[in-house]
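Presenting chain A:
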Amino acid sequence: MGPTFGRGAMTNHWNDIANSDCIMIIGCNPAENHPISFKWITKAMDQGAKLIVVDPRFTRSASKADLFVRLRPGTDVALMGGLINYVLAHNLFHQEYVVNYTNASFVVDPGFSFHEGLFTGYHKEKQSYDTATWDYLTGPDGKPVTDPTLADPRCVFQLLKAQYARYTPAMVAATTGVPQETFLKMAALYTATGQPGKSGTIMYAMGGTQHSTGVQIIRSYTILQQLLGNMGLPGGGINALRGENNVQGSTDMAILFHIVPGYMAIPSEAKHPTLKDYLEKETPKAGYWSNKPKFFVSLLKAFWGDAAKKESDFAYDYLPKIGKGFQGAGYSWIPLFEAMGAGTVKGMLVWGMNPAVSSPNLNQTYHALDQLDWLAAFDLWETDTSVFWKRPGADPKKIKTEVFLLPAADSLEKEGSASNSGRWLQWRYQAVQPHGDARSDLWYANRLGLELQKLYKAEPQAVFSDPIVNLTWNYGADPDVHLVAKEVNGYTVADKKQVANFTKLMDDGSTACGNWIYSGSYPGPDKKDNLMTRRDKKDPSGLGLYPNWTWAWPVNRRIIYNRCSADPQGQPWSRDKALCRWDPAAKTWMKNDVPDFGWLNPKTKEQIPPEVSARTPFIMLPEGKSRLFVPQGLCKDGPFPEHYEALECPFHNPMSRQQHNPVVKIWKSALSKFAEVCDPRFPIIATTFRVTEHWQAGAMTRNLDWQAELFPEMFVEMSPALAQAKGIKAGDWVKVKSIRGEVLARANVTPRVGAFCCGTGNFQNTVEMVALPWHFGFDGLITGGPAGNNYAANQLAPEVGDANTMIPEYKAFLVNIEKV
Partner candidate 1 sequence: MSKAVLIDTTKCIGCRACQVACKSWNDLKGKKATFSETWSNPRFLSSYDYNRIIFREISHPDGRLDWYFIARRCLHCHDPACASACPVGALVKMPEGPVVYDDVKCIGCRYCMMACPFQIPKFEWESAVPLIRKCTFCADRLAEGLTPSCVATCPTGTLLFGERPALLKEAHRRIGAAPQRYYPQVYGEKTAGGTSSLYLTAVSFEELGLNHRGFRTDLGDVPQGLYGREWMSKVPYVGVAVGALAVGLHYFHQRRAEVQAEERKED
Partner candidate 2 sequence: MAQKVEKWYPGEGKLTPGWTIIYILLMLGFVAACARLYLGLGATTNLSDGYPWGLWVSFDILAGVALAGGGFTMAAAIYIFNLKKFEPLLRPAKLSAFLGYLMFIIGLFFDLGQPWRIWHPMVMWNPHSVLFEVSWCVMLYTAVLAIDLFIIGLERYGKESWVRFFRDIYLVLVVAGIMLSTLHQSSLGALYLLLPEKMSNLWATQALGPLFFTSAVIGGMSVVILESLISARAYKRQPEMDILPDFAKGLGIALLVYFAMKVTDLYARGVSVWVWDKAHFFFFLELLGTVALPALLLVYQKVRQSTTGLFWAAGLSAFGVVLNRFNVSLTSYGGYRSFSYFPSIIEIILTAALVALGIVIFDLGRKLLPIYKSELSGQSR
């Protein structure tokens, strides 16, 4: 979504789903994993909205759908491609929107083309693209050439048309297993939201992303939404349902390997040796990101305070860089565990996670953990990870890893903010004192920082101690979370006054800000200035925006890209769903939401007429328009999504000769193995899923008797036909095997899953699918079955990542199944 719209977060917010006319749930299962969202879905449906659920499994969400579409795992691009083709072929797109607000009219470099599943510039050996031709054609003025009539055969619109003409209903059926009839029903239902004034929303989560083609799958959703003019409107948008309650906060704060807080790239040794290089290369000429130097320098200032001087490039050297020292290639999950397995990484802090259950290819994970010198787990309780050395089949005597378990306070035992999917930063108060000896995560982190500073200061010979010694670390011995929140908001260095928001940040070192997108959340010195604590239930617009309920980033905008909710003249597409309206007589904007566009000239204090902002409704992108075509290799696997098969797949790609994502990353180590295409040993597709009743790797629910009794044992969903063929009865224990491992599970024989008939001509084939919840393990009140076994589904899953995000392909791989 970042490359398409400029920001990677949920575009709307939970309450807003109620405003939708048609909701497409694809690649997620909100009834089970985001139950509260169904409050709003139900509300929308009560008002007449239609619900479409696309999933390989008939889920609890599907039970509420007007239309359920059962698609083969990993084929979302093909389905979306079919819909895109349908929209284009039947002229159902929102013409005015597409021409003005997307890059449809941009003309593309003549060198760019697509053939047999590959875009121009592919290097087979390097498994990567030279993306030079993936760009706009620029005119003599250096600006991209456009054709607002969309007639130019080289314009994005026409290329899009050509790209997806191949996705006919028949091809969709052959690829996804969705019968044409169902597909056409779906197409008619959803594309109705292309009418001006109608809005449709897409909700997705891990069913869409956990694929080797994850980014392209999401890209395909965005293209459909752009064509139908569904972005920026109440009841529209693309709603990425975040997982853990504060995972939005964790990405915002860059608990990731490739960015620093505020979605700025982590510097790379090769590309950005100096601050100047970084700022020049990373700052676009146009769009709001042109302010990046202010945000970046303020961040460095927040990190290193007085040590971050202008003369020393604001301590830019202190920042770790990709390609330098330990950072290596940048450690996302899979490479990190591979590096542990190889002995490069020797210690690990496991902080609120349970990789002994959640990692793909667990046998490799265990091997990696076995190699560690030490492991410190910060958790509420003993987890499968902190006792990985006690797992079934392991010999504790042979494992040298020293393990520390540090008791963490849970969310009710500490104060602080949590950012939800809708970008709302909600302040929470401490309800009870931490249990036993538990401490908050902040307390541990603070203490760790203080100890490290002490140690480094005491050791003059320490290598590269400046970044630690000079770190601004002034939250007190018993850390005050408000001090952290205030630093995140930002302040002027001279007088330590909180800044109002990020427009006040400077690139000269006069301001410091821990995270520019959060700037404005705590704009004053007092606890009452903490906007995250606001709890005003007034909703003047009636659109569920609740502007004074807590605070949303950026600057309290509830629906981002909201310029698109009105036509170029500033008149809302839908009368009763107006986020902003231009009053031509008064020359002013009526605003229900904080405008996500330039509406006021800060100097003249005059309001900016709609025609101006209509040119750049996507302020975070240099071209100001959302991208049907993503230029410059921002998506490594292509500017347009193309269907490729999962790495382990029982079908040959019906769309092209290119079987897999051409730039997919594979780790082949002794324990990282893959089944072949159409491997006869593993003829069944497997996917993994969650249930409402359990939480993630299970430590939080398998240890609670109330939750445990709801789903006490590991199970595997399989169709009655498969069960019959294998002589399996409902409730039997069965063994599910992949090339990497095996797991025991109870047979859940149900028509909720079934076989897929895919392929064309002679290659047509019917393949069964099974589905496994991945919450079980080997430690805790319940593990998933009788003691002495490991019930973690991830013993089966492959170590293969999406080409862009490295998210593992948990949702489609191959297995076999047998009765035990």
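What we mean here is this: contacts are C-beta pairs under 8 Å (C-beta built on N, C-alpha and C of every residue); 3 or more make two chains touch, one makes a residue touch a chain; residues count from 1.
How were these candidates chosen? In short, all candidates are chains of the complex that A comes from, given by their letters.
Keep in mind that what you see is a predicted model, and the values were worked out from it rather than measured.
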item	value
Among 1 or 2, touch partner of chain A in the complex	1
Parts of chain A lying in touch with candidate 1, wherever the complex brings them together	31-32, 35-36, 38-39, 42-43, 58, 60-64, 68, 692-693, 704-715, 730-731, 746, 748-752
